[in-house]
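Only a single protein chain was left out; the remaining protein chains are all shown in position.
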Amino acid sequence: MRSDGKCPFWLKFVAFGGIFFLHFPIIVIAAYAFNTEESAFSFPLQGFTLKWFAAAFARQDILDAITLSLKVASITTAAAIVLGTMAAAALYRRSFFGKETITLIFILPIALPGIITGIALLSAFRMAGWDLNFWTIVAGHTTFCVVVVYNNVIARFRRTSQNLIEASMDLGADGMQTFFHIILPNIATALLAGGVLAFALSFDEIIVTTFTAGPERTLPIWLLNQLTRPRDVPITNVVALVVMMATLIPILCAYYMTRGKESIEGSGK
Amino acid sequence: MTTPVKSHIALRRNISSFLYRRSTVYLLLLLLPPLLWFGIVYLGSLLALLVQSGYTFDDFSMTVLPVFTWKNYQNLLLAANFDIVLRTFAMATAVSLFCACLGFPIAYYMVRYAGGWQRGFFYIAVLLPMWASYIVKVYSWTVILAKGGIAYWFINQAGLGHALESLLALPFIGGNTLSTSHLGRLLVFSYVWLPFMILPIQSSIERINPNLLTASADLGARPGQTFRTILLPLAMPGVVAGSIFTFCLTFGDYIIPTLVGPSGFFIGTMVYTQQGAIGNMPMAAAFTVVPIVVIGLYLTFAKRMGAFDAL
Partner (left out) sequence: MRAVQSLDPGLHRHHGRPLNVEMVVAVELNTVSRFYGEVRALDHISATIGEGEFFSMLGPSGSGKTTCLRLIAGFEQPTTGSILIHGKDATGVPPYERDVNTVFQDYALFPHMTNLENIEYGLKVKGVAKTERKQRAQEALAMVALPDLGKRKPWQLSGGQRQRIALARALVNRPRVLLLDEPLGALDLKLREQMQVELKALQRKLGITFIYVTHDQGEALSMSDRVAVFNAGRLEQIDTPQNLYMRPSTVFVANFVGTSNVVEGRPALDISGQPHSFSIRPEHISFVQGPPTPETIHISGRLVDIQYYGAHSRYEVEIAGSLLFSVQLASESSAQDILPRVGDEVMIGWSRRAMVHLGDL
């Protein structure tokens, strides 16, 4: 509903001001990572340097945290893609008793505060007598990442004509051939986008992780520890920038992947 | 003739045909792994948590006994604990209001005036901060609000240092410094959840037929009247949908109350402390029931308002 009327100045000011507000902290983090000063958060900035990057990447604890986060996010993404796609494939077309409930259960882990999911999983792990380790982190992350993949894939399933699947079977392809030749290529970008979002979500996750992690420290946990006991401020700034980039770049990719797909489908109609 | 390859294909065909004929089996096979995960691991955990909220915590031995008691829930009503609930509730409400006031004009501009390049720009510009690392965003605010940091520098440059002092001296809003004040905490909460408010409002405004606004103006309504009588009621489901996020996310958060604002527990920090430092899992579990109930009520209210269609 575009308007041809002229936009009042105050509205334009609020809109662009709001966008600036949303991006200001991101800019600040990017700027401070290159600041020469060592001690505190003082402003204005003192000068430009790259030495904190070198210092950060020389720290074994940071490298360990990055590796751990990457590993967790990768395995979580894989599990979320498998579970989310299966759920979407089962639920997109048929309606049956209990379907709404099942959908609600998938959404619950992101609808409820992370602290509840985290503490619930923790208490269950304790009751089951499991030690907290790498796999309990992955279990926690997968629980709330499935829905991201599920949402993306089920939306694509709904847009993909059911006729394509029927046409494939009609032409002689069995279920497995139809899946690999027809379904997979059609949902590929949705899978990728969902996977990328799941990866970013897992890489950045902190609340559930604080409950489900044992002695392991993911990158966000490392950051949180730094914030509660401030040390090595410049290195913290660098790590913050790295985490920011690790979440932003995948999101941008996911956005362009799903958008590009839609415009292609649109031109086909 | 039956080479291994051939029999492999025959097997695949047989499986496919079996699943085709038994479509319920096929459906079950697809649903089983996710359902096992969610039904057992996740729902089981939530149930375990609920059960634990009825366990007894022995203050002397600092151990949990599997003996049922209502005591944890009674403790919630103690003045100290109830204060925590009220404090969290007040903050969640304030954050939702603030986000709605700031988010509405931005969403309105996006729909009504952002055309061409601005359209994609605004969409990404709202989406990016929403998905950017939560912990880094909060960290960034601690940097901005710190004494001697950016915020103070700009305020002093503008000669508003004294104004800030007197603002921070006010009760309920203030605190020692920006980063330890309620105001600072409200700002950070609102910042973090603002995109979650903008997007649902935007999609609900998008669904309003622009002719309605023209018709209202044509019938003699001034812009303010059109806003109050046409735009706001029609966009309300979007506002409520957005507030589901701002309210619920604030209600369950525990990182921001730890890092920004004055001392004094939030529900989230209380749960974390009870569970971690004290080891009183039953009390922590009882505390988590509060957000579950409040959020449940809130979602029911939102559904009545038609907010789920705006999601």
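A and B label the chains in the order they appear, each numbered from 1.
By our rule, a contact is a pair of C-beta atoms (placed from the backbone, for glycine too) under 8 Å apart; a residue touches a chain by one contact, two chains touch by 3 or more.
Fair warning: this is a prediction, and the values are worked out from it, not measured in the lab.
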Q. Which residue from A:I27, A:L104, A:A167 or A:I249 sits in contact with the chain not drawn here?
A. A:A167
**Q.** Touching residues (missing chain, whole complex) on subunit A
**A.** 161, 163-164, 166-174, 177, 181-182, 185-186, 264-265, 267-269
Q. Taking the full complex into account, what residues of subunit B touch the chain not shown?
A. 9, 13, 16-17, 20-21
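To be clear about the criterion, only the chains that are shown with their structure count from here on.
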Q. Where on subunit B does subunit A make contact in their complex?
A. 12-13, 15-17, 19-20, 26-27, 30-31, 33-35, 37-39, 41-46, 48-49, 52, 102-103, 105-106, 108-115, 122, 124-129, 131-144, 146, 148-150, 152-153, 191, 194-195, 198, 205-206, 208-210, 248-249, 251-255, 258-259, 268, 271-272, 275, 281, 284-285, 288, 291-292, 295, 299
(Q) Taking the touch rule as given, give the residues of subunit A at its contact with subunit B in the complex, in rising order. (A) 1-3, 7, 11-12, 14-15, 18-19, 21-26, 28-29, 32, 40-44, 82-84, 86-87, 89-91, 94, 96, 102, 105-106, 108-109, 111-117, 119-124, 126-127, 139, 142-143, 146, 174-176, 197, 200, 204, 206-207, 210-211, 220, 223-224, 227-228, 236-237, 240-241, 243-244, 246-248, 251-252, 255
